[in-house]
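Sending over a structure as structure tokens; questions will come in a sec.
Of the protein chains in this complex, one is absent; all others appear in place.
Coming up: chain A.
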Amino acid sequence: MHIRAAAGLWFRGVRRHLGNDQRQQQNTSSKMADTDKKSARDREEIIAISHLNKWFGDFHVLKDINMTVAKGEKVVVCGPSGSGKSTLIRCINRLETHQEGKIFVNGIELTNDVKRIDQVRREVGMLFQNFNLFPHMTVLENLTVSPVWIRKMPLAQARELAFQYLERVKIPDLAHKYPNQCSGGQQQRIAIARCLCMNPKVMLFDEPTSALDPEMIKEVLDVMTDLAKSGMTMICVTHEMGFARTVADRVVFMDGGEIVEENDPENFFTNPQYDRTVTFLSQVIAH
């Protein structure tokens, strides 16, 4: 793995990124100072991203992203399609490699070092739009296989844990079904349970409800709200503005690979700072 990653980097070559527009620099530097002060006092940062830049080939997807997430904080990331939301949160558990900037997760910096990537993935769970359950295993096996093989947990204990989390997402009776025999909403809840079985400190959600029918969206959002109440740190890319309003501590709005603005939900929805945010909100809410 290590060699693979290193080889990838070698061939891609190291790119130098030059120049940033004025607004952004002022914006970020003031924000950095702000968060620095805060973190010293009452925030226990679990994720810190600074000056993150990423390219796909020649395409600059993420432009100088600065962001911190405190323990127990719920952050909703929103923005138009193609703005780099998925790419950003996929960088946090190294499903994508970044070329510039630093990402710290729970104090560990993400580099090409496999050991660190491993440690970070230990702390970070991720949910996907299309669930990505393992189709050749029963639901119970889906939940137990990772604790048993990655954490070397005894099978009996892993089963117990699995049932505990299935209970929590309210589908204990599906344990012996195969994922394809479950509805989309159930599959997403199974995926949440699978993630929880690895006992993550942070959970990333990449549009967890956008492949679902309206009736199923609610059951997944309920589970996520429940999770939020239990104090889990969550970063959630979603278009569910209702969820953002009720659950999020902070809303981050991205466009064109930049963070345009971030604010607490109250201010974000009632008092957006940029015209881009206003247009986006009017579109999302009108629809």
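The rule is short, and it goes like this: a contact is a pair of C-beta atoms (placed from the backbone, for glycine too) under 8 Å apart; a residue touches a chain by one contact, two chains touch by 3 or more; residues count from 1.
Definition applied: contacts and distances are computed from a predicted model.
Chemist: According to its UniProt record, what is the protein name of the omitted chain, chosen from "Acyl-CoA dehydrogenase", "N-methylglutamate synthase subunit B", "Electron transfer flavoprotein subunit beta/FixA family protein" or "Amino acid ABC transporter membrane protein 2, PAAT family"?
Modeler: "Amino acid ABC transporter membrane protein 2, PAAT family"
Chemist: Of A:G82, A:G107, A:P135 or A:G242, which residue touches the hidden chain?
Modeler: Among A:G82, A:G107, A:P135 or A:G242, only A:P135 touches the chain that is not shown.
Chemist: Which of A:C195, A:M232 or A:V260 touches the chain that is not shown?
Modeler: A:C195
Chemist: Touching the absent chain in the whole complex: find that residue among A:N53, A:N93 or A:T233.
Modeler: The one listed residue touching the chain not shown is A:N93.
Chemist: Please output the residues of chain A touching the missing chain, sorted low to high.
Modeler: Considering the whole complex, chain A reaches the absent chain at 1, 3-4, 7-8, 93, 95, 118, 121-122, 124-126, 128, 130, 132-136, 145-146, 148-155, 178-180, 191, 194-195, 198.
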